[in-house]
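One protein chain is absent from this view; the other protein chains keep their places.
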Amino acid sequence: MSENRNLTVISVLAYNNPAVLLRMTGLFYRRGFNIETMVACQTDRPSLSRLTVTMTGHNAEIRQVRQQLLKLEDIVKVDVLSIDDCSASELALIKVSATADTRKQVLNAAQAYGCRVLDIGENTITLEMTGRDEEVNRFVRYMQPFGIVEMGCTGVTALARGDTTIFEGLDG
Amino acid sequence: MSNHSDNRTVLSVLTYNRPSVLLRMTGLFYRRGYNIETLVVCETDREDLSRFTVTLSGDPDIIEQIRRQLLKLEDIVKVDVLHIDDCAASELLLIKVKAGNNRHDLLILSQAAGCRVVDIGDDSLTFELSGRSADVQAFIQRVRPYGILEMGCTGITALQRGDSTIFDSLI
Partner (left out) sequence: MKLNGSEILIECLLEQGVDTVFGYPGGTVLNIYDALYKNSHRINHVLTAHEQGASHAADGYSRATGKVGVCIATSGPGATNLVTGIATAYMDSIPMVAITGNVAVNLLGRDSFQEIDITGVTIPITKHNFLVKDVNDLADTIRLAFEIAQSGRPGPVLVDIPKDVSAAVAEYVPAPASKPRPINPPKPERLAQAIEILKQAKRPLIYMGGGVIAAGAYQQIRALAEKLDIPVCSSLMGLGGFPADHPLWLGMVGMHGTRAANIATRDCDALIVCGARFSDRVAGNPKGFAAGAKIIHMDVDHAEFDKNVQVTVRLAGELKEVLFTVASRLEETKRPEWIAACTANKVEWPAIPTDPEGPVDPSVILRTLRELTDRNTILATDVGQHQMWSAQFYPQYLPRHLLTSGGLGTMGYGMGAAIGAQFGQPDSRVVLVTGDGCFHMNLNELTTMVSHQLPVVVLVMNNRVLGMVRQWQKVFYEKRFSATDPERQTDYVKLAEAFGAKGLVIAKNGDILPVLSEALATDGPVVVDCRISKDANVLPMIPPGGSVENMIESMEAYEQ
């Protein structure tokens, strides 16, 4: 959900243990690295987790983040990618005011943007929007005049474009 | 991204927007040995507040214990405990599948599941799918025989159904 265009994606492959998230967040906090989003998920390999971090920064800062991450014992691999070289998506749930008068307009807008309608309340409609951060941002701005009641978003997950994967260069 | 049939609990946590909150929360979960499934963070419309969505399964007593522990953190404003069925809850999956000679099959399969194709490689297709965990899991199982090259998932974000919001009863 960042307004910034020059996002860097840091894809981290880590051993799957309960302390990894704590070690990473501790590192970011302690060193004052300003990350935008961080998401964690399992991978197809039971011992490995994938953490996707997005941040904006100079090359030297990003390099420093990468090198500091690589010092964590639990971390197997760190790939740094420009967001333009990734399929990078996030998901936002947006609860918009929708009275009897505006409901149709909201639904039309949702359709135009390819949103799913998840819930219709008496005075609100909950929409699910996915895509690149700028697409999601554009949609949020578009819906603002209707009145956004609340919102939840996931942060960005990203895969390198093409056939390459995060597992490349690993033994297995 | 969970294999559980959805009997999960959603903790919607409203916090002050400070760099240490994520560290304090992950530290609490680690220290107390609470097993969470997903945790996502985002900003809210109010500049001073962030929203954390945590999903977990477990005994109601433990969940109540977690809620109380969270509320002891100075940065936390409010914790809503919700059953996942009472929420509009979605996650997003990016999945890169080996295409081989099955490009056509995969495209049909993905269309049926409501996926977007976000990238076409020489020998791979990357799909984006969003929705409830069960739908996401089902799709992963469907494409697994073709060869999953890699995937990334966001974890779950959830809003209460109907008109109520996390800001209710806040001033």
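The letters A and B name the chains in turn, as written, and every chain counts its residues from 1.
Following the convention adopted for this analysis, a contact is a pair of C-beta atoms (placed from the backbone, for glycine too) under 8 Å apart; a residue touches a chain by one contact, two chains touch by 3 or more.
Note that the structure is a prediction, hence the values are computed from the model and not measured.
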| item | value |
| --- | --- |
| Touch criterion as defined above, residue of A:Leu7, A:Leu22, A:Ala40 or A:Met55 at the omitted chain | A:Leu22 |
| Sole contact to the chain not displayed, among A:Arg30, A:Lys104 or A:Arg141 | A:Arg30 |
| Selected residue (touches chain absent from view) among B:Arg31, B:Arg46, B:Arg68 or B:His83 | B:Arg31 |
| Touching residues (missing chain, whole complex) on subunit A | 19, 22-23, 26, 30, 60, 63-64, 67-68, 70-74 |
| Missing-chain contacts mapped onto subunit B | 27, 30-34 |
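Rule of thumb we're sticking to: only the chains that are shown with their structure count from here on.
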| item | value |
| --- | --- |
| Whole-Å separation of chain centres (CA-atom averages), subunit A against subunit B | 11 |
| Of subunit B, residues touching subunit A in the complex | 1, 12, 19-20, 22-23, 26-27, 29-30, 33, 35, 38-45, 51, 53, 88, 90-94, 96, 116, 118-119, 121-124, 126, 128, 130-131, 148-159, 161-163, 165-167 |
| Residues of subunit A defined as touching subunit B within the complex | 1, 11, 18-19, 21-22, 25-26, 28-29, 32, 34, 37-44, 50, 52, 87, 89-93, 95, 116, 118-119, 121-124, 126, 128, 130-131, 148-159, 161-163, 165-167 |
